[in-house]
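Working notes for the structure below.
Heads up, one of the protein chains got dropped from this complex, but the rest are sitting where they should.
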């Protein structure tokens, strides 16, 4: 994995922060290579995603990119910047404004051999497509006994921390992870953003690709094209001996910060980045927790019935006799996503995660 | 609680099994009382629900019942049987065929002071309304700082075991329980069906009322109108000392059967019926598990990321030092709901639950 | 297109009237007698199949059956109007359409007998699985059609929905996407006037359902759905236009659901027998038979041969459906993903263990 991650200050005006550098780079070199050539440089997650889409479009004529405002505008987060210009309106195009329509047509296109990659503009605006996702996208392979697979990728910018008004900061992953037939993936670093998106597009199954939008402007030094671990593997981002922080998406960076801060408190924290929420990499996670004997799961989504509940439940099942304390969860509160001026209190912070670590019954066990 | 429950043979042709007895009874006595008078008799869950709707319509002029085929037909499960005839088309009526439209208009009606009780014909057919439920129904009170409460009840016949073809047997509760602002309730007995539905209709908040459709024809001896425990309480359906089975909806009867069978294996099983999935009654559940030291959560829904994960995670957090073994989960497999001819293998059975109980590390602890 | 061009006519397009007499139409010619004979034969076979399926349901061989009775002209003629490479998107109601498409009747009934969800190979027949969630198939149809268009393939798509399903948001999104993308898709609305217990008058206040097309800048046609000749002519033209780049069309076929919604439904609770009787007199099969007999294209012997052939197929179907299908519980874990996950593998083992314990 050729990436290091640095967290940039949170951006409140997404659209203006996006850049077209990667796009231009890639366009310039188009004639020479079939993939964006190796350039070790500082790359934002947004740029990495853009490059992944570009390379996929270039490598596979069946790949199509469509959704709301993904054409000329390049998406409100500029993830599709330059693609319509480079590949033409037949490969990257705007649709009418209707999310069920977008996912439904993607399904039909995939039935005809295409590989649609569609964008939902924000997390909460994917909900109108819920029936198409749940009753069709997730089930069609099963319903047809394998005769109709659907290699569709649905890109969902998710989560908060960008100062967005209501409906722009939902963490909706639990709805998808509970739906058999879907794969659910989320990158925590720019390198993974590129690699996981390439994997997702190449995957024969539908993938809900959750993009932690507050990390779009996080930079990593990496070579493009970069390939990291396979899509279904979790990764130990930082080894430690005392406790395992299990995180994904935007919370990977927060967990790493917490690990730094925890060192001052005398705790050696291991950070696991799940990357793939479905399927779940039991092997990596279980090995870590058996080693450390303590675990905290972190996500932005509301805690109750969130994805962290599954992680806590299954880790406990598999590591019960290794656990010094119950697996704790640090998630958003069980409230509708609050307004921008209060979101910092809602989202898991380094301090709140540290508090959870502190509650892991150190005295008793240390004795 | 004036109810005993008996499980009838599973019915494969729902529509023909429904009866209008309760309806006729209630209609006859309408003039005399403001609620259906006390008649201790054998009542099916379907009849109890029908009576609850009738009594609510009678007691409160702001209650409206609508949805697909709920008028003349009385619903495909006959839960609204006779209501249009008794209360007129202005109080109980058919809508055009559009679930987002049904939930959305219910929201608008509630804003004007009505108490809409709407029916989704089957679990999977509530998905088109997902955005209305998630982005509006759940959030409007919060978005308006309490100025617009939405006393809307969405009735969702859910779960399998009725021999229904695809899309007719989903267990969708986890989607709702993870959505703050919704209450989620599900009866396991005819008496609770009546009482919880009355409570749900009277509640100032939106309630997703999940009806375990395979138990519609389960009978109980009870007095109508019956009132059981308050809506937000779990109930110990059967006391026991060795292990707690935590169940809800259709699985309550299965858990009770399991408890009977377990006795032969020498286990004294306690059965907790959750009734209210949101809010969760920590007090009752925690007390039980601390007493028994072992727990198994049972539901029909797919296990991964299911509601049982939340139960297992929170029970473990609260009972860690009382637990002899990890909290186990018995749920549906993580597959799309299978065809009728295979559903018996998918759904939690007495044997499968007993197997889970057997895996609760009895040897070690017993030593 | 100007609004005038989009508006359907004031009366349903008809090429053969109730008494089996030809009707002249300014826009559409009547299909050849050969085609009419084929439609007749297919309708007789379709109806016999439908009766057989209903009988099988009574015997408990099917979990549920939504009958096509009364709607044979729509289903048979629309499918016969399709080209070899065209794709069909049916709902749960289109068993007769699927049989007409050439799919083995046992495969058509696989879903409805409670066996695996889709019994046939969609690619082999270019027929999508039967679709239960209402109107969702319309969007899939548009997607497939548009993919074909983008590839430059000469493929059109025919998708069926009911009158009730036109109320769903997905129908609207499909109509609009189709029009905006000029996707080669023909929406055939079988307006059988009921959505379970809800009559059309409570479903829509549109002058006709074909009028919905105007709001999308799409052509709308209002057709006598019990006139197989008219359905064939209009759908065929619409598919040809679509394939040639003329964009989508909406074809409303006015017909009637003679049976209850499914075997589990009790239509007596919500509609009058008199209404059903009225439509019995408009029977689509008899109508075409009258024409063919009157014009000498069919004689008594041929009529009997057609009936006998249908009878034979039904007997074969009956025999094959008497055998209980063999289902393997372990298959539950297949085809959830292209490659089974470790997680599902463990669940499969659990089930295998249980089954071995029982045995």
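Read from first to last, the chains carry the letters A, B and C; within each, the first residue is number 1.
Here is the rule we go by: contacts are C-beta pairs under 8 Å (C-beta built on N, C-alpha and C of every residue); 3 or more make two chains touch, one makes a residue touch a chain.
These numbers were taken from a predicted model, which means no experiment stands behind them.
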item	value
Omitted-chain contact residue, chosen from A:158, A:248 or A:304	A:304
Given C:42, C:67, C:176 or C:237, the one touching the chain that is not displayed	C:176
Which of B:79, B:109, B:210 or B:313 contacts the chain that the document leaves out	B:109
Contact partner of the left-out chain, one of C:218, C:288 or C:317	C:218
Contact set of subunit C toward the excluded chain (per top definition)	1-3, 6-7, 167-173, 176, 179-180, 202-207, 211-218
Residues belonging to subunit A that touch the chain removed from view	12-16, 68-69, 71-74, 76, 94, 96-101, 124-125, 127-128, 163-168, 304, 333-336, 338-342, 345-346, 351-352, 355
Absent chain, residues of subunit B that touch it	64, 90, 95-96, 98, 100-101, 103-114, 116, 128, 131-132, 135-136, 139-149, 180-181, 183, 203-205, 232, 279-280, 282-283
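In this text, only the chains that are shown with their structure count from here on.
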item	value
Closest chain to the centre of mass proxy, which here is the mean CA position	B
Inter-chain centre distance, subunit A versus subunit B - centres from mean C-alpha coordinates, in Å	34
Intercentroid distance (Cα basis), subunit C paired with subunit A, Å	41
Subunit B: positions in contact with at least two other chains	100, 124, 127-128, 166-167, 304, 333-336
Multi-chain contact residues (two or more partners), subunit C	116-117, 133, 169-170, 336, 343
